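With one protein chain removed, the remaining protein chains of the complex are shown where they sit.
Here is chain A:
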Amino acid sequence: MTAITAPARADPPATGVPRVPGRLIGMLPLVAFCLVALTLSMMVGSRAVAPGELLQFLLHPDPDEPVSQVVWQSRVPRTVLILLAGAALGVAGGLMQAVTRNPLADPGILGVTAGASLAVVVGLAFFGVTDISSYMWWSFAGALITSVLVFAIGNSGAVRSSPVRMTLSGVALGAVLSGFSSAVLLSNSDILARMRGWSAGTTASQPLEATLAIAPFIAAGLLIALCSTRSLDVLSLGEASAVAMGAHPQRLRLVALLAIALLAGGATATAGPIGFIGLMAPHLARMIVGPHQGWIMTYSILLAPTVLGLADVLGRVIVAGEVPVGVVTAFIGAPVLIYMVRRSRVTEA
């Protein structure tokens, strides 16, 4: 795949935000926070794992020891999934905000995760799909088709590329697709029983092999996104300016759509629809590093798993049993979004 590059470096004004050395140093605490969140994910749950036990069984797995089973069959798969799905959702959200120049874009709000979910549910209910190696393709296809539809609807009419039009079309399409998913699930009790946790968004239902099967696709999506950041910076100056500078906005959007489908589709296939991570992480990154897409994407790769990991750990401890992380992110994300909007902290993408 050919990465899209701008003909000239077009860094936006960086007044008041850290320069490159500062941004690099700023990543260190984020790396530390991310490691803390992932370590908590390894230790906290219905069965507490002490730091010594964790280290012992990570280094020396014992298949007959119950704590080792918990570490390797529950905590490690969940934590790897948090890392991958979090990074995927965070970068997918950043990409959508940049390509649509819409600060409210995220795979959930624009209906992409709903499309991926519906495709998985249809594959399970009507086409005999049973395991993730099969239904991940359905998820990619659902995410891609929904992305194309939302972009097409958002770009139609007299006011092309209107953020409001795109958001409204995404919300409407997402509602319709979610309705179809609910209808299929509610009319098929077997599928509903199997996918109940997944449909709420959970990190608890996949074995490590399933998560690792999706990893190459998410890695490809991340690579495409990172290679496209300079062009996205040019696009942020406006479509006319971008064209004047020799960029190809439509080609860039197609490449971004592919990356979004890989990232959002991969995350949804493994963890189900998890909202707000793709909205929050890029905004937090933008607040720290300013409107430079390369740094926004890089910081989102660290911030999104941190937020997702802490939300997942919170879901494990707030009630006996567990609250799916998709429910926790919705509870946290919605008030945060409202707060950001009220405080006018939602900066332009």
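Throughout what follows, contacts are C-beta pairs under 8 Å (C-beta built on N, C-alpha and C of every residue); 3 or more make two chains touch, one makes a residue touch a chain; residues count from 1.
Note that contacts and distances are computed from a predicted model.
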| item | value |
| --- | --- |
| Choices "RNA polymerase sigma-70 factor (Sigma-E family)", "histidine kinase", "Fe/B12 periplasmic-binding domain-containing protein" or "Stage V sporulation protein AC" - which one is the UniProt name of the chain not shown | "Fe/B12 periplasmic-binding domain-containing protein" |
| Touch criterion as defined above, residue of A:193, A:244 or A:318 at the omitted chain | A:193 |
| Identified contact with the non-displayed chain, of A:21, A:52, A:128 or A:321 | A:321 |
| Missing-chain contacts mapped onto chain A | 45-47, 63, 66, 69-70, 73-74, 77, 189, 193-194, 196-198, 202, 204-205, 207, 320-322 |
